[in-house]
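For this depiction, one protein chain was excluded, whereas all remaining protein chains were kept in their positions.
== chain A ==
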């Protein structure tokens, strides 16, 4: 079956196909992404109060992100593999730098100001961490032996803890999950996973102790949002009102009263899904989820099609992490997960996350378009 497919691709090198192959762009993935990005403009126009300047800034960031994607798609995955360790080390160093600067400025510090532009090293870590773990595991035989799992785990914990200390719980969890996804795809034993899950559950009270006040509040609020309707529960209550009032068909584009009248906070960024649900209703939500599923499916297809362990693990992790993004954001907005600051991938306004995501898709395209075309 697989051989047949490959032969088929090999046998029909149309002119367009050839061109795209040269551009290293995967058409199904590219089209799905463009569709989501287009949708993002539509909804941002409404959520941002029809602010054209906001759209222009969003457009420039989207443009940059797509450019980054295309550039990375041209890089041979071998190079990613070769640079994994260096990239990861750089990220850890930058995170340390941020931590030190945070110590100096006595407060939450996520940004690194390089004079010309500021960026969050934690964003790059979202890619660097799975790259590192994939590299490390692919150096050994799979499924990973316990000592390798332990080693990978420790490697992963360094950036995760650094980011959690910033404090940016959302990102640190995403980084952790991206690394864990690599271990999962590498064939980590089910028993091991159950064990870890049990340990985590048992250590919840200890973790609680390490959470900051506002993080605890978020969790408490998630459990009972009505307890403090004007305070921390406000986001969730207003967001549920927005989504629920949208109904099956929605209030129509630009018809969102919850965000237009400022009842819904963060309506252009973390809570944009609520605006979308209010305006486009259940049908709109199903459509958007379908688009996301399309992207995820294609990414998994690419992972399955990839030809070496490193690529497979990295592609699988990137695909899964993308889903985690979607799930954590929507889950938070519809009130089934605590509020953590995770944007809705490709739709929320906000530059760095868009670039990181597109960089990941660039790597996926690179993996897919740099395959050797002969069956092994």
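Just so it is clear, contacts are C-beta pairs under 8 Å (C-beta built on N, C-alpha and C of every residue); 3 or more make two chains touch, one makes a residue touch a chain; residues count from 1.
Operating definition for what follows: contacts and distances are computed from a predicted model.
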For this session: Given the options "Peptidoglycan D,D-transpeptidase MrdA", "Glutamyl-tRNA(Gln) amidotransferase subunit A", "NADH dehydrogenase subunit M" or "Phosphoribosylformylglycinamidine synthase subunit PurQ", say which is the protein name UniProt records for the missing chain.
Result: "Peptidoglycan D,D-transpeptidase MrdA"
For this session: From the listed residues A:271, A:320 or A:349, report the one that touches the chain absent from this view.
Result: A:320
Problem set entry | Omitted-chain contact residue, chosen from A:63, A:195 or A:247 | A:247
For this session: Identify the residue among A:30, A:88, A:124 or A:185 that touches the chain left out of the display.
Result: A:185
For this session: Would you indicate which residue among A:32, A:166, A:258 or A:366 is in contact with the undisplayed chain?
Result: A:258
Problem set entry | Touching residues (missing chain, whole complex) on chain A | 141-143, 181, 184-187, 238, 240-248, 257-258, 261-263, 277, 281-282, 285-286, 289, 293, 296-297, 300, 303-304, 309, 312-313, 316, 320, 323, 327, 330-331, 334-336, 376
